[in-house]
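All protein chains but one are shown in place.
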Amino acid sequence: MSFRSERLRLRVRFGETDAAGIVFYGTFLAWFDAGVSNLIRVPGIPSAQKDGKPTFVLPIVEVGAKFYSPLRVDAEFDLVSTVATIGTTSLRVEHEAFALDGTRVATGFEQRVHCRIVDGDFIKEPLPDVLRAHLSERGESTA
Amino acid sequence: MSFRSERLRLRVRFGETDAAGIVFYGTFLAWFDAGVSNLIRVPGIPSAQKDGKPTFVLPIVEVGAKFYSPLRVDAEFDLVSTVATIGTTSLRVEHEAFALDGTRVATGFEQRVHCRIVDGDFIKEPLPDVLRAHLSERGESTA
Amino acid sequence: MSFRSERLRLRVRFGETDAAGIVFYGTFLAWFDAGVSNLIRVPGIPSAQKDGKPTFVLPIVEVGAKFYSPLRVDAEFDLVSTVATIGTTSLRVEHEAFALDGTRVATGFEQRVHCRIVDGDFIKEPLPDVLRAHLSERGESTA
Partner (left out) sequence: MSFRSERLRLRVRFGETDAAGIVFYGTFLAWFDAGVSNLIRVPGIPSAQKDGKPTFVLPIVEVGAKFYSPLRVDAEFDLVSTVATIGTTSLRVEHEAFALDGTRVATGFEQRVHCRIVDGDFIKEPLPDVLRAHLSERGESTA
């Protein structure tokens, strides 16, 4: 894989589980998003604007995930998030979650589009050069 | 009680429970907030601005809750949210949640302050007259 | 459509939005799950067991969603959840979310497998007859 990849060590919070005794599946999207936050954090550029809006606005147009093995409360695991495709305006990120013993927990992808928010509307716009360069780097950034 | 009050029928979602088999306690704050949304919804005024910011910005400075009886997944219950105090800039809302058999589930309060967001900062500001008038009415608004 | 379908009127809660001013995408999975809860609620059978576990254990093995139009805080919308396929042990549910003006907000699907929890393990098991019959009915159940 030639693009940026990030490994994030997480621990299952109690509120992220459900009454079946395992992680609620919607929680994975919150984790995927945390992985993307690590990928798009460019040194020297604040992640949020003064009004709280994210600096890089990357709404999701499609998401998919498969679940292989459940996680219990307080379990530690690793989430590996990798830039798979960089288009003119779009970005595809792939995710894999592994238990600490190496068991595959889940995989997933997000298809995102870079936008500028103009008067409340999300207008598709080419990825900024600084973000494109950052996402294209091979190594892991400092999380 | 002389100020506005709202009753909201809710149902426990699976993702709102936790591995102990009951509602995760943090979920109650999301419900309290839904009750407040009903209280501050003024006919003819959109709840959100074009950029997605809420029309009435009412950050919470203090919250408290007591829990009496657990709720299971898919249980229906009622949340009664009542304006308790209306200050110059502040608002106190009290909440009570009841199971359908009348069992008290939880009580709570929120102390909120009306703000304007100026260049990203939250600046305390008197409650708008239209909101003050709405909150002061005795009846229930149409949820 | 030959299987059960449910329409659920929802309203975007403040905590379900994010700093971009729209609904956080992970929230859709919580809503999809609420739709499924309506589908699997069989008259006369409690949704939860005494220990809080769901009566019908249907973990998700795959999920996918596409997002077409953003939702703002306090917006009302409809979620239509439809049983698409009923296998021996598996269930596919398809979801469509519409704004009140008919704008398509999102679509999605969940592939679920019926399980029995044995000593903490999720063991695949044929769908119970009562659930199969319920899911196969054409009409909407009482939400």
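Each chain carries a letter (A, B and C) given by its place in the written order, and its residues are counted from 1.
As a working rule, contacts are C-beta pairs under 8 Å (C-beta built on N, C-alpha and C of every residue); 3 or more make two chains touch, one makes a residue touch a chain.
Bear in mind the structure is a predicted one, so any value in this text is a computation, not a measurement.
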### Message
For the chain that was dropped from the view, give me its touching partners among the shown chains.
### Response
A, B, C
### Summary
Missing-chain contact among B:A30, B:V80 or B:A99 belongs to B:A30
### Summary
Note that chain C touches the chain not displayed via residues 14-15, 17-22, 24, 26-27, 49-53, 72-73, 117, 119-120
### Message
What does the interface between chain A and the hidden chain look like in terms of residue numbers?
### Response
11, 13-17, 20-22, 29-30, 33-34, 37, 41, 47-48, 51-54, 72-75
### Residues of chain B (touch criterion as defined above) contacting the omitted chain
19-22, 24-30, 33, 48, 52-54, 57, 59-67, 70, 117, 120, 122
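Definition applied: only the chains that are shown with their structure count from here on.
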### Interface residue identity across copies chain A, chain B - same or different by half
same
#### Entry: Chain at maximum distance from chain B, centres defined as averaged CA atoms
A
#### Entry: Interface hub residues of chain C, defined as touching at least two other chains
20-22, 29-30, 33, 48, 52-54
